[in-house]
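The complex appears here without one of its protein chains, the remainder shown in place.
Presenting chain A:
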Amino acid sequence: MANEFVTRGFVGKRQASSATKTQRIPPGQHEVKDFPVLSAGPTPRVALDRWSFTIEGFVREKVSWNWDEFLKLPAQQFTVDIHCVTTWSKLDTRWTGVSVDTLLEHVELDPRAAFVTAYTFEGYTTNMPLPDILNGRAFVAYEYDGLPLAAAHGGPVRLVVPHLYFWKSAKWVTGLRLMDKDRSGFWESAGYNNHGDPWKEERYTGD
């Protein structure tokens, strides 16, 4: 309803950016230059000597890397636009990390694997259909803008799934669990959309 409602007196402060840039901002989003921090609880301090990253669930054999092993995996640089459901978008963010495709080369997927839950150091979870993290669409990052990823932004390591709202990009991620069935994660169980495509404005349950 009210799809054409015009707010009396509202003009808007359109950012003076090129048309191509404007086209990169999904509906209902606005561009920010800083990097806001949003988390549901305190920022955990993760000790690198106890850190590990695991792929498990519907795989033939689970695999884990410790910190040194993880750093030896083939890394790539990614420059991506990110979109938070709280309506900010940030363009051209620069990350270094390992593609999820690269990680999955180390396991044999059970043919029933159709969904994935990313889980984290402090217990946060988020869920996605498997195709959403394949074919170059997701990576596990440990550097932001050329520096080690700060704890407040999910360091030492966070998942980045830039084509979905940023709550899917789990901070302090410590593993991926392949699943045959979909299972709602933390925000997905608390009224947020199960999928979270910013271009379709999949913000909340039922959008």
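Just so we're on the same page, contacts are C-beta pairs under 8 Å (C-beta built on N, C-alpha and C of every residue); 3 or more make two chains touch, one makes a residue touch a chain; residues count from 1.
Here is the rule we go by: contacts and distances are computed from a predicted model.
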**Prompt:** Unshown chain, UniProt name, "Spore germination protein", "Phosphate ABC transporter membrane protein 2, PhoT family", "Beta-ketoacyl synthase-like N-terminal domain-containing protein" or "Oxidoreductase"?
**Reply:** "Oxidoreductase"
**Prompt:** For the chain left off this view, which of A:Ala47, A:Leu71 or A:Ala152 is in contact with it?
**Reply:** A:Ala152
**Message:** In the complete complex, the non-displayed chain touches which residues of chain A?
**Reply:** 1-2, 5-14, 27-30, 34-44, 86-87, 122-123, 150, 152-153, 186-187, 189-191, 203-207
